Every structure is written in C-alpha cells, then in structure tokens.
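Yeah, one chain of the complex is gone here, protein chain that is, but the others are all in their spots.
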Amino acid sequence: MEQLIQEAKKLLEENKVDVVIGYRSSPLPPFTRPAFIRRPEDCEQLVFNCGSVYNLTRYLIGLGEKPAIVVKGCEQRGLVVLEQENMLPRDSYLLIGVGCSGQVDERKLREGGFDRLPEQLSDELMADKCLYCDQHNTPDADIFVGDEVESVEPRTERYAGLDEFFAQDYEELYHHWTEVFSRCIRCYACRNICPLCYCEQCISYVNMPQWLPRSVADNNNYLFHMRRVLCMAGRCIDCGECERACPVDIPLRTLYKRIAQKIEGFFYGYRAGNNREQLPPLQDFNKDDSADFIL
Amino acid sequence: MADAETTAKTKKKADRTGFEPHIIGFLCNWCTYAGADLAGTSRIGYPTNIKAVRVPCSGRVDAMYVINALKNGADGVLVSGCHPGDCHYNQGNYYARRRFMILREIFSAMGINPERLQMSWCSAAEGAKWAQIVAQVTEKIRELGPFEGI
Amino acid sequence: MKMQKLSEDDIRAGLDKLSRETVVYAPMEQEGRLDFRKMEKGGEVELGARKTIMSAKKLFLPQAEELFSFKAGKHSVEMIDPPKDEEPLVLFACRPCEMRALEIMDKVFNWDYADFQWNERRARATIIVFACLEPLTETCFCNSLGIDSSRSDGADAIIYTTAEGFFARAHSEKGKKALKVFVGKDEEAPEFTTRDFPEKFNTDLQEKMMENFESPTWKEIAPACIGCGICTFVCPTCHCFDIQDEGGRRVRLWDYCTGADFTLMLAHQPRPTQYRRYRQKVMHKYSYYPTRFGEILCTGCGRCIDQCPQNIDFREVLKKCNRLAPAETGGEE
Partner (left out) sequence: MTAENGNLYKPHIVTVTEVWEETPTIKTFRMVFDDPKVGDNFTFKAGQFGEYSVFGEGEATFCIANSPTRKGYIECSVKEVARMTHGLHLLDVGDKVGFRGPYGNWFPLEEMKGKKLMFIGGGIGLAPLRSLIQNVLDTRKDFDQVDIIYAARCEEEFVYKREIEEWKASSDCGLCLAVDPIPDQVCGDDVRVSFIPPILEEMKPNPKNRIVITCGPPIMIKLVTAKLEELGWPAEQIITTLEMKMKCGLGKCGRCNIGSTYVCKDGPVFTYEQIRSFPQEY
C-alpha cells in the first residue's frame, strides 16, 4: 500500500485536500478502523486490506472539509445515488480507488477468535456480499492505487434463498419479523451508519405527528424498520454496513435485498448506483409501469 | 391518539363473524373525490365501510399515511386517483403507482397481506365505477378479516 | 478464609431450584448472543468467562419503562400506577464492574430526589457477582478505574471460579439466603487476586478536560463516531433517559447523548456537531460526574469498545484526552 501512502501524502502536501479518509490498522477485529488523516506525516498509518470493512462514504455529507476518500468498488454506488439525489456533487471529494478481492466478515472473525487478519481470505471467512461481488475495482476513481483485481466468478447468487424464504405465508413472515425486531434496541446504528441516510431530521425525530413511537415496546420496532425498508427501497446499494453494525444481529439485508430484487424485476433491471443516467425508481416513472395491482 | 388506539384494541378483540371492515380511502381531489360525489348525488349506493380522506393528488399520499392508518385500526386502505394521463398535476399518479407498488412489496415481505392496500383509478365521471370499487374492496378486506398487525 | 465450595453441577442444580422459587436473571446464550435473560426451565446459564452484550443495567433501568398510565377524558384524567412487581429478583453472574456501576448510579438516582423506581428495584434484587481474576476480554480496563475485580463489596454474594471449582461467599443477609440453595461444603479458599491486566493508564481527567474544553484536539478524538446509541445502550453506567407519552402510558426510555436529537430543541441546538456530542459523552463520564458525585461514570467494562461499529477504542480516546492541551489558536468553529 506504499502507493496509497504516497498519493495521500502528495494530496495533503499539495493542499489539494484537507483530510484523507481511509483505514488504519487496529489491534481489535476487524483489525482496521476508519482514519482521518490531516497531516502528511500521518499518512504512514494508512492501510488497505481485507479488514477494511467500513464504508467511509458515510462521512462525506456534512464534513465541511475537502476530503480524499478511499472507496471500494461496491461503495462507489452509494456515491452515485447521493449524486443523483443532489446531496453530494462529484467534485466535492477526491475518490481514491482500490482493487478489493473481498472483505472479511467481522462477526466470523470475532467468533473464530482470530488475533490478526488471515493472510489469504478464504470464502468461509468472507462477507457474504463479497461472494457475489461484480465490482472489485472502484470505477470512476480520481486516483487508483494498487493493482486492479481480476474479476472472479461470483460464488453465490445475489438474491440466493430469498424466493424460498419469502414463500412463507404472511402470518409466518409477520411472526418472524416481529420476533426478530423485538430484540432491536433502537440504537439507530443501522440508520447512522448508512451512507444513504442523510436526512438532517430523520422521521424518527419528528414528533408532530409522532410517526414512529420511540419505545421498544409493542410493535414500534417493527414500524421503525418498516419505515427504514421504505427509505432504502430503490436506494440500498447492499454495502452491508447496517447488518455489520447491528449489535443484536438483525438480518436487515434480507428485507432490503428482497425489495431490491423486486425493484430490479419491476423497473427494467434497475440496481441502485449502477448507472448514473438511470434515475432511482421512486424519483422517476414510466407510463408503461405495471398496473396489474390497480383495480 | 389514545382513543384511536383503544378502538383499535377493542376492535381487534371483536368477533370475526359479522365483521365490518374499516377502510380508509385517500381520494384525489380532482377525480376520485368528485367521482365519489357523483355517486352520492346520483344516489348510487355503496358500502359505508370506507372513510374518505380528500387529498390533493394520489401522489400526495405518503406511505406513512397508509401505514399509520393500518396502525391506528384500519383493516384496509384504498388510494384512488385520476386515470393515467389525467392527473391534474400531470404525473402525480404515476409516482403514486410506483410508490404503492413498492409499498405492497414491503408489506408482503414483512408479513402483511398486500391486498390490504388497494389502489384504483376513478375519474370524476365514474360514479358507478366508484361504487363498484368500494364494494369490491370492502369484500376483499372482509375476506381477509380484521387486521391484527402493527 | 472459608468459603462455600461448589461444583458446576451444584451451581446448575441450585440455579434450577432458585429459578423455581424466584425470578432469576443470568447470562444465557440465544442464537450466539449472550445476554442477561430470565431463567426459564432448562435454560443453560453461561458460567464461563464471557461478557454479555448488554450490561446488567437494563434490569434496574429498563430500556422502556412505564412510569404510569392514564385515562384522559374531556374533563377528567385518571392516572394508574403500573402493576407492581414485588417478586424478589436474583441477578446471577454479573461482573464486579457492573455491580460498581449500580453503586455509582445510586448517587444520581438519589440526588436530592430519590428515584422510586430505581431504588425499589435495587432493594428487590439480590446480586451474585462472578469475580474476574483476569480480564474477561482484551477490551477490559477496569483496573485503570481503580476497580479491583477480584472483589465486589457492594454485591450480596461473590463467586470465584478456579480450576478446582467455584468458591462462593455471601456479603449480606440476602446473599446468604440466596446461597443456601446451593449445596456444597465450606472449604478453605485460596487468596484471590487479579492478574494479567495488560496496562494501566491515568483516568483522572476531571480537571484536564475542563481546562481544555475548547481544545481543537476534541475534533480529532473520535472523528469516526457516527452518533449511534450502541455505546450508551450497552454501557453499565449510562443512564440518560427520555420521557414520552405513548398510547396512554408515560414511558421512560433510554436516550443517548451522542445522537443528534438529544438536546435538539425547535430553534436551538446547543451541540450542533458530532464532536461536541462525543465530548459531552466523555466529559459527562470523566469530568462532570466526578465533579458532582466524586466518582467516574465508567467502570471500564469495555462493552463500548466491543460493540462500536466503527471500532472506536474508548481507551484510545481516554489516552488522547490525557494529552489534551490548551488551544493554541482558539478552536471554536
């Protein structure tokens, strides 16, 4: 990662950016943590490896400084969505691209009792989103560091298992989700970590009317998460951060992916952040949209 | 608010026999609301289970309105607007169509029968159609039984 | 000193009996998540050296607690107390740091006004602590906060784990009563001391932080904080709460100072940026609370480090605070 360090140093020395957002190593799993580097001499701390799980694009909105940011291929889609939603102009940051051949699953790393990152990341230890990754190298990068990763045949299907899971009847599904969400502690980590959740006034703060009651009692958690699914519909880039952050292991992506799968089917293969020109489905319409469900 | 919740609770306990569904209708001001009006002035009878809320456009109906209606005791929701191409604001109903298509998918993924959310196009001239839509929706929701979720 | 010597089977049998007589909360695993749960029949209590996700705080300050309910009519209102839970409660196998946290929070909950709900639960509970003779995980730093994790004087009873079995000792009448369900003979117990804490750093930051409140270093202390509530919710000492009316009830809920809406008023936000909120979190624990109550509002349990999604190491934060220096240029934005 010598090149990353050199490039970052150069950017800071030439005052092209105020801060470089990247990864530095950490003694705790996943053995890296986000780094905000402001001094050229600190650039030595920068690393990029299979433990660089964090989606750093989350820090861009409201940063107030000109950043250069290390972004993996899958996460770049989030920047596209933010651009489409006029939240983050492309010229407000410098994109440092990397080749990524897969990230570790933080949970498996903890459970396995690892005390360092494995030299070679096996498929067993890999985060499931990486197994079907089709964007190993950051597209649209201003600076690309390191070697491009050769694309690998996906080992799983993006939407594998969803059709089977959602084939359950409504009552079973309802029961399943109320059960799962009953353990939610409403820490809002899923919302706060999401690169696309940028609302200054989240609807969960709004109290007139109180759309989403705050206590963990009753079905309030279910309601909150339903609203989040709604927020993510057609926008979720499947970076997996919400699930990684969740302290009580709620399988949020099962829902987000299901909706993404449906949207892909409905709206002409739309996949969030894949194509700058194609508007997100809820910002757009087509006169020929399906009308089967309309009476 | 407290009242709404009490009714929701007592209703939930209610016997399923003789079940009369509560349906909230969000009617677009320019077409469906006028259509419903026409049904009234033409003395076309239709089920009284629907409580109409007049909105400027079906595109104005936020998904939260639907969710909140269900949460506060409705058994079903009907969103009704102008026919495609007839929207007073040109495109509101197209946006609404996508929105509720997705909301129905969210409902079905989270275990709520998507049939509880119905959508229809009904113009100001279609009084009879309105009566027929309401009858149809009421029957559908009646079959589904009381809503016990959220 | 003589202590009651117990085998693992003795403990399990005793817990089984105890849970039939009274409500027992103990660390139990569910789908891989270890947490304090109510013991039901056949529940497998974790006796090993593992840390729960949430701390034992939740039993004394529940995440959502009904303060009272009400029936409001046009010209009348009736307030109804929540159903009283009078059953004694046994909290089994919490750790000395969590016990310490309860003692620390006793102060704020009895500051001039005695918090009925808190005190009532405290009085009702019998707390049996499992001593930590070595750090539970590599994120533990209670030694830096002056906590000797081989003892827990405030607890009703303490149990030591050794290679030969368990040694139990009661500190109070309640503890004695609770330990009676465990069979096992009194035996001479070895001397217990803690060992293997890798480091110890200064946590006396009360003055230093206050003096350097405006230091620009605060912005660099935890820039990665995303403002979620995980660290406060898992913390055994974080006690800030919110009061809301929900469906005919007034409920008290956990709240978190790192969140943007914590102090948000309609027209005014005293802490508009994330670093200010983080500063509030750190300073409440290490400066304001010691100023008011003479104790640091942290017991070094390390849960915030374990659970932080962005891998912020609170120890690193504190070490940075140790190096705080006055602003050279005057740091306000």
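First chain written, first letter: the chains are A, B and C, and each begins at residue 1.
We adopt the following convention: contacts are C-beta pairs under 8 Å (C-beta built on N, C-alpha and C of every residue); 3 or more make two chains touch, one makes a residue touch a chain.
Quick caveat, the model's predicted, so the values are computed rather than measured.
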item: Hidden partner chain, touching residue among C:K17, C:K176 or C:R250; value: C:R250
item: Absent-chain contact - pick from C:T22, C:Q117 or C:T137; value: C:Q117
item: From C:L67, C:L133, C:A189 or C:L324, residue that would touch the chain that is not displayed; value: C:L67
item: In chain C, positions touching the absent partner; value: 67-68, 70, 72, 74-77, 79, 81, 108-109, 111-117, 210, 213-214, 239-245, 248, 250, 252, 255, 257, 262-268, 270-271, 276, 280, 283-284, 287-288, 291-292, 332
item: Absent-chain interface as seen on chain A, which is shown; value: 207-210
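Basically, only the chains that are shown with their structure count from here on.
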item: Inter-chain centre distance, chain B versus chain C - centres from mean C-alpha coordinates, in Å; value: 48
item: Residues of chain B touching at least two other chains; value: none
item: Set of chain C residues in contact with two or more other chains; value: 247
item: Complex contact set, residues of chain A against chain B; value: 166, 170-178, 203, 209, 211, 219, 222-223, 226-227, 229-230, 233-234, 255, 258-259, 262-263, 266-267, 281-282, 284-287, 289-291, 293-295
item: Residue numbers on chain B that touch chain A, as the complex places them; value: 63-64, 67-68, 71, 84-85, 91, 94-95, 97-106, 108-114, 118-121, 133, 136-137, 149-150
item: Of chain C, residues touching chain A in the complex; value: 31-33, 53-54, 63-64, 138-139, 220, 223-224, 226-230, 233-234, 242, 244, 246-247, 251, 253, 256, 259-261, 264, 305, 307, 309-313
